[in-house]
Structures are given as C-alpha cells and as structure tokens.
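Starting off with a structure, shown below.
With one protein chain removed, the remaining protein chains of the complex are shown where they sit.
Up next is chain A:
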Amino acid sequence: MKMSNTRRLERLHERYVNGDLSRRTFLTLTAAAATSAGLSMPWMGRALAAAKEIRFDGWGGTVQEAIDKYAFKPYTAKTGVGVVQGTFGDENEIITKIKTSKPGDFQVVHSSGVNYYIKYVNAGMVSEINEANIPNMANVLQPMIEPFRKLTPKLSAVPYDYGTTGIAYNTTVISPEEAKEKGAGLLADKKYAGKIGGYADMTTRVWYAALDTKQDPNNIKDMDAIWAKVRETRDLAKKFWSSGAELMDLLSKGEIVVTDAWSGRVAALQQQNHPIGYLDPAGSYAWMEDMLILKGSPMAECEELVNFMLDPATAIAVAEGQSYPPSLDPTKVKLTDKIAALPAFDPTGSMKSLTFADPVYWANNEDAWTKQWDRISKGA
C-alpha cells in the first residue's frame, strides 16, 4: 500500500511518543526523511502521490476507440482513476514531446514494439515495472516478452497486441490471384502508377524494398538496390500516408488501389464492406505493440491499469474492437473465433510464422536510414 511522507512521519512520531523509539533514533530518522524530501526531484512528489488520473497516448482512430471503450472506461468505473488520452500519428512525435516535458507529464504510451523501445531506453525515459503487480503478465506470450527483456532485463513495457503490415488492394481493380502472384512487387507495378500508396515510414519502405529485391529485411546486403526500389515506389506512388485515418480515407475513397497497410485498419475497412483485400506476402513485416510506462509515472496506478488491460476479458474485447490479435498466449487463454479470424493471428503462440524486425540490427542502421529515407521522400 502506498504511504505518503506525511503519514510516514506521523507514524514515526507516534512510535516515539509511545516510547518505541529512542530520542536519538527518532531525530536521526526524521533528519533522514527531511534530507530525502529535500533532495528528491520535483516530479517525485507527483509520482508518489496517489494518482487520480493517468495520462495515456496512443494511435487514435479505431484502435484507441476500442481501448477506450473496453479498457479505460471500465477501469475508471472500477477504480475511480480517470485516463486522460492523447494521440499521435508518428511515434517520434510523442518521443519529442516527452523529451520536452517533465517526467510524469506523459505516463503510458501505446508504443510500437522493440524498435521504438530502444529509443526510449537510449533517451533515459523508461521506468522499471514491478512485474509482481501485473499478475496477468503470466498469460502474455513469452516470444513477445523476450525481445524486450533482452534490451532491459527489468521491463518498462508489456506487449499488448501485434499485427502485420501487408498489402491492401482494391478488389474491384486487382484480383486476389494477381495480388498473390505479384506480392510485394505490386507496390512498384507500373500498371498502377499514380494509384499506389505506402506508409511514410522508413522501416516499412526499406522492409518492402528488401522483399521486392529478394533480400532478407533483417540482413540487407545491397542497400543501393533498396534505395533504388524505394525511389521507384516513390515515383509511382500517389501519396505516402502518415496515419491510420489517412490510410483508410485513401483506400475507401479509391484515391489509391494498392498500398502496404496495417492489418487491423484493413480489417476495419472490410467490416465496413469496402472492397479491400489483404495479403501478407512471404516475409511480411510483423510488429508488436506494447504498453510502455514512462519514468516519473505513478507506477502503482499504471501497473494496475496495465494489469486490468491484460485481463483476458478486457484484452479480448479490445482485440476484437481494434482488429489486432492480443498478446495473450492462445495455449493458455481461450480466444474467440473472431480473433482467430483476424489477419496475422498466430494460433500456435510461437510467433514463428511472423517475421519481426531484428531490433539490434535495425537500431544500428536507424539514424542513417531514416535520414536517407527523409531525403528520398522529398525527391532526392
């Protein structure tokens, strides 16, 4: 149970008055407490105080709507702790905001897996989770936890969902057979020049260029070929989208007929009866998302929130709502048929059917490749 400094000192005084402590011990402990309070950082008080609100930042759109409806609202009803929400279109955007704010201003982030986890770790923004306070972590897929633990043995984040960035195509223009035959090559198919889209993100662009040039995205040998392919797609593309909402808008309005796309967003379009097909070509880019707790956050409340979110009933409802499979191990927790039908779902729980980015390999190349991608995206 959390105890305030005031209450702690009151107890100390009570024990002294009752004769449980000597005068010397009482004065020593009081002086130590005063020193500790004096030396503590301004944010520590906020972090230690029982929080009435938790700040959460996520990807917005249908994903965050599902989290809000099935996790945050029930959590607030149960605990009385509100969840104040913000959104971002690009995770680097929220990292910049965190960097310019005080620890504790931003608390929980729906982050994009280990690739971004490294950035938070490098920038010294992460907390240390007490896993004992999140018993529902026992149900989380170990293959999803391990990459995080390799980076920091004491975790700051808990995997929450996963998905793929596959190929979405308009079925009134491209048949499933054609999509299957051409795979990643569709993104550089001259036949669809001016009707091609893509995520304005270095990792996705390089990944798909690697697939199209028959290279291993986690061990690229010929970067010149990659950048040439990225330029080729850029010249054929109508627009590189930068948010899930923009992706859905471009696809549903027919502005583009083929793009790499987030599996959950495509599933949402399909549920709205748009004629959109989805294909995960061999080596399709798989990713996971996590709930990251930042330094200076009210840990007890944040851990309680994450534990609540990982409760099977909550996690399943959120997964169905956001159309991304949960991080729950299907061999331990019975998942629904709707989840089993979601794109990218791995019924074995081994995650071996999915190709994730090697965090160390990508982190080593991130700065140089991001810079080069920024230039190419602007016509260089």
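One rule holds for everything that comes next: contacts are C-beta pairs under 8 Å (C-beta built on N, C-alpha and C of every residue); 3 or more make two chains touch, one makes a residue touch a chain; residues count from 1.
We adopt the following convention: contacts and distances are computed from a predicted model.
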item: Choices "ABC transporter permease", "FAD-dependent oxidoreductase", "Aspartyl/glutamyl-tRNA(Asn/Gln) amidotransferase subunit B" or "Alkylation response protein AidB-like acyl-CoA dehydrogenase" - which one is the UniProt name of the chain not shown; value: "ABC transporter permease"
item: Contact with the hidden chain (one of A:K69, A:K239 or A:H274); value: A:K239
item: Among A:P135, A:G185, A:G254 or A:P347, residue touching the chain not depicted; value: A:G254
item: Residues in chain A touching the chain absent from view; value: 90, 92-93, 95-96, 99, 119, 122-123, 194, 200, 234, 238-240, 253-255, 366-367, 370-371, 374-375, 377-380
